[in-house]
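One structure, pasted below without further comment.
Note that this complex is displayed minus one protein chain, with the remaining chains in position.
Should a chain be cited, it is by its letter among A, B and C, assigned in written order, with residues numbered from 1 in that chain.
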Amino acid sequence: MSQRPLNVGLIGGGGGAFIVQPHQRAIHFDGTRRVVAAALHPDPKVALEEAANWDYPITGYTNYDEMIEVESKKPIGERVDYVVVVTPNHVHFDPSIKCVRAGIPVFCEKPLTLNLDEAQQLVDAVKEAKIPFGVAHTYLGHWTSRFARFIVTSGLLGEVRWADSRYLQGWLAGRTEDAGVAQAEWRVDPKKSGISCCGGDIGTHALMQLRYITGLDVTKVQANLVTFVDGRLLDDHFTTYCELSNGGKALVRASQIAIGHKNDLGIEVNGTKGTLIWDQEFPEQLKILLPDQPDRTYFRGAVAANDGFLGDLPEELMAEPNIPAGHPEAFHDAYARLHRCFEQDVRAYNDGQPFSCDGSKYANVQDGLNGMNFIQAAVNSSANGSTWVDL
Amino acid sequence: MSQRPLNVGLIGGGGGAFIVQPHQRAIHFDGTRRVVAAALHPDPKVALEEAANWDYPITGYTNYDEMIEVESKKPIGERVDYVVVVTPNHVHFDPSIKCVRAGIPVFCEKPLTLNLDEAQQLVDAVKEAKIPFGVAHTYLGHWTSRFARFIVTSGLLGEVRWADSRYLQGWLAGRTEDAGVAQAEWRVDPKKSGISCCGGDIGTHALMQLRYITGLDVTKVQANLVTFVDGRLLDDHFTTYCELSNGGKALVRASQIAIGHKNDLGIEVNGTKGTLIWDQEFPEQLKILLPDQPDRTYFRGAVAANDGFLGDLPEELMAEPNIPAGHPEAFHDAYARLHRCFEQDVRAYNDGQPFSCDGSKYANVQDGLNGMNFIQAAVNSSANGSTWVDL
Amino acid sequence: MSQRPLNVGLIGGGGGAFIVQPHQRAIHFDGTRRVVAAALHPDPKVALEEAANWDYPITGYTNYDEMIEVESKKPIGERVDYVVVVTPNHVHFDPSIKCVRAGIPVFCEKPLTLNLDEAQQLVDAVKEAKIPFGVAHTYLGHWTSRFARFIVTSGLLGEVRWADSRYLQGWLAGRTEDAGVAQAEWRVDPKKSGISCCGGDIGTHALMQLRYITGLDVTKVQANLVTFVDGRLLDDHFTTYCELSNGGKALVRASQIAIGHKNDLGIEVNGTKGTLIWDQEFPEQLKILLPDQPDRTYFRGAVAANDGFLGDLPEELMAEPNIPAGHPEAFHDAYARLHRCFEQDVRAYNDGQPFSCDGSKYANVQDGLNGMNFIQAAVNSSANGSTWVDL
Partner (left out) sequence: MSQRPLNVGLIGGGGGAFIVQPHQRAIHFDGTRRVVAAALHPDPKVALEEAANWDYPITGYTNYDEMIEVESKKPIGERVDYVVVVTPNHVHFDPSIKCVRAGIPVFCEKPLTLNLDEAQQLVDAVKEAKIPFGVAHTYLGHWTSRFARFIVTSGLLGEVRWADSRYLQGWLAGRTEDAGVAQAEWRVDPKKSGISCCGGDIGTHALMQLRYITGLDVTKVQANLVTFVDGRLLDDHFTTYCELSNGGKALVRASQIAIGHKNDLGIEVNGTKGTLIWDQEFPEQLKILLPDQPDRTYFRGAVAANDGFLGDLPEELMAEPNIPAGHPEAFHDAYARLHRCFEQDVRAYNDGQPFSCDGSKYANVQDGLNGMNFIQAAVNSSANGSTWVDL
């Protein structure tokens, strides 16, 4: 039997924001989820106007408090089944914790909150409410991210010795914040962005990709945060040397002044048996390098088990409903996979069934807290002569 | 003001077919279109069962005749606004022409029909009905395809001398049709596939990409169709040497036995001033090679006008609502762009307004006929010692 | 015991010619060969002047007749052990056949001669003289060419179905011959270049690479030779569709108007079991694509036998004295490998021992004749409506 599509509410997303667009596409992607309501803007009038002119009919709310109040009173099936929080960083915490307390599952943009204290509160609230909570670490949604996680965590590369996880961009190499680019303005503003710009905005993605693919945690960090562009209050360049929970080492690093790099998130892992290389800008591929072997390039959709390196693949990797190799997936497909997995947990929650929300399919609130911890430790280390700081 | 989402009906798509999946995702992508009805299977019972179990609620019909009859009687706003035809090749013509005659716009998979005669009838019917009709030449939907078309047709590379348009796959290198792969079975069967397998299935995409990007037509062709796999009745390898409408020359070629090639559609154009290289598997990039210059690689989302080669770009290229460079688009994004453009024409049609359907945004019925003409000429040439045949 | 270095004589190479440079470097590369004499230029005065000012001391001759006469009278150990012919095409035949008849081994640039008749005379003369004769098909000298030949001819890819061998350049896209570029002037002049410019100059390399790697011959050809640049008497674009000696098919094609292509010689071979891809501009790599396997990229110096595809490698491939992987070899290394192999045959010849000169290590005079045959057949086909012509 067909199931009714889930109803999704947007918190934030007005005013020409970017990130609401891929979320919407990912929500609608499968026909099994749809946006039905939104609190789009802090200005109530703008919020309603934008809702009325949205590309398709939605219920507009003057603000998220109103939305939460009204929606949470409706019965399941009529109310929003979950909300997506796509506001700037400093408006992540408040709507998220209110939704959680009102029993509405949340899929929140990263970084989770503005500071560690808020993050911890949110973790506690989610724990108490026993509710699905996702954090939008987009790149976990790539099939190749999951394939990479399987390869490393199942030991096919032996023990992890070294990883280099990077996220390089160049769009803040000049004073972009003076050019009327709203995306830049709030990111370089400590009040809206938090204690780190480059580290918080994209370094956390590099960290998450490392943790997801290796299954390891960062236990100690030594950091150099640099502000290259005059007049900025926050870092635009972020480099950490890390110790991992298995004793391995890693670089987790990010830049916003690397001109020409578009959205260059990538990771290399060196294990005792081989090397793995993954790049977000070429998300259909995964390279595996083994001693005395040709370089291997795997492609999503063209992976078989009997190739002399891979043994049996877990069913969920092989059964993944997707398009054949050579019909490339990309950014929206990754987002959609996250929402597809979150949908399953929300449907279970609606039905009073158990749901996993364990970080294996999308980042959860603990992952969000972990990222906040990492940024705080890095900021502390850098402010203190780049000494080692424990997480 | 928000607009109601368009209603889309599916003809075909049941039984685990592949191509219906990207169409559905593309339809839902923007929230402004949705699938509401379907005639999924030739067996009426299966058709209804599959509809009842579809991922989301849709109206199931026993067959497309019923769907066309019922839907065409409903008023606009309640009925399907357009249908997508995703049946095997031999069932493209009948539902398409019936929809056209019933006033329902059609977005049809390629090749347009089983033979030239059907294709011509369809062209005539569309002309008479003055109705939007699209053909699913997916790859026109990439931003880089449009960018390439702009570059070549605006003369930035000078006069086109030579083009090499290829579409290479390897999935039919063995007797895939004996392995229970339905996709392979009907493609190698002349009754369902038509007069050419490799040429009709993928050679037509290579032709369309050439015609779209250069704005030129093939006027003469010399062809070699080969069947490499024993026991097949149709070609699995297809090579043509072509004369173009400006006097230039081209290869249009395809293979289904090129092991390891996933979905390798690509084109190179050599003009008197420079060279353009485009590859479907890396659809975010476009390479431009100029004399005495470094190789240039353009990326969707990072193209500016003032770079010493490009002059002013047409607004529609720059205004294209999309995600920033480095957040890659891919296959589904291309499909979605086609449906987005088709939506505009359908909305105009519904409102009794003029619509273009001129082949600049998606392939139209004339393009479909042109492809049928090309395949027929190639088959004739190959059967006759690879002599030149006029189109 | 150390051996005395072989003495090499140059015929041609003055006047700023290009190709003499890599030959010289390749000759000196190993310390076991050295240039000691030269007839550098058709003008005797220039020939002597240039010899006197050569980078290092050599014996200058007024012309090659003098050189052959004087040197052939000297005893082995004092005379030139072999000559390298690096004159324009129309001056290949005469010095080559005279050296052969005088008992001096020849390493000659390609194409072998100006026409088939000369080529046949040379083949006959070499046969009668039982003397080493090499033709400078440079690209056979890459380790990866030999590795590719081993892979295909040992059947690891099954039966060859299809090959696409190309050689694309862009340097003649304009009227380069009017810009004082001597290299261009003689190539477009039928009196100096022969019956084909693009086909003879570079198409023959594409043919040779195909024949060397597959071990197959072209038996029939259908050709289109085109002159894109106004005022030229010979082709600057060359496309042939070929039948191979095993029944497979192939494209052998070349262009001199493909702007931005530097020296783009490459070949792809599709066998019944897999695909091989080789590119001259990246000569350290060889790609192998197998069904249901990741793409494999082999690197010279990092090839082991036990990788699930390769079985035992022939000793000569593994024992090849070379530098480790990642310390790239390139153009000069390929040339040097040819001269190194030719040296072995010349030393055997000097000692009255058997020598192979069988085309497995460098192209021989039969390969040169084969290339001339191919070009003649292609010219005939193209002149006759691109009909099939037997070789």
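Here is the rule we go by: a contact is a pair of C-beta atoms (placed from the backbone, for glycine too) under 8 Å apart; a residue touches a chain by one contact, two chains touch by 3 or more.
Note that the coordinates shown come from a computational prediction; the quantities given were computed from them, not determined experimentally.
Summary of contacts with the chain left out: across A:G16, A:G260 or A:G311, the touching residue is A:G260. Interface note: of C:G77, C:G247, C:G311 or C:G326, the residue touching the hidden chain in the full complex is C:G326.
Only one of A:A102, A:A129, A:L156 or A:L251 touches the absent chain when the whole complex is considered: A:L251. Touching the chain that is not shown, out of A:D295, A:E329, A:E343 or A:D367: A:D295 (per the contact rule at the top).
Mapped onto subunit B, contacts with the missing chain fall at residues 288, 292-299, 302-304, 306-308. As for the chain not pictured, it touches subunit A at residues 161-162, 170, 173-174, 222, 224, 226, 228, 237, 239, 241, 249, 251, 255, 257-261, 268, 270-275, 289-291, 295, 385-388.
Residues 1-5, 18, 21-22, 24-25, 28-32, 34-35, 52-58, 169, 261-264, 280-284, 299, 301-302, 321, 323-333, 336 of subunit C touch the missing chain (whole complex, contact as defined above).
Going forward, only the chains that are shown with their structure count from here on.
Of all chains shown, B has the CA centroid lying nearest to the centroid of every protein CA atom.
One inter-chain figure worth recording: subunit B and subunit C are separated by 44 Å, centre to centre, where each centre is the mean of the chain's CA atoms. Across the assembly, subunit C contributes 295 as residues in contact with two or more other chains.
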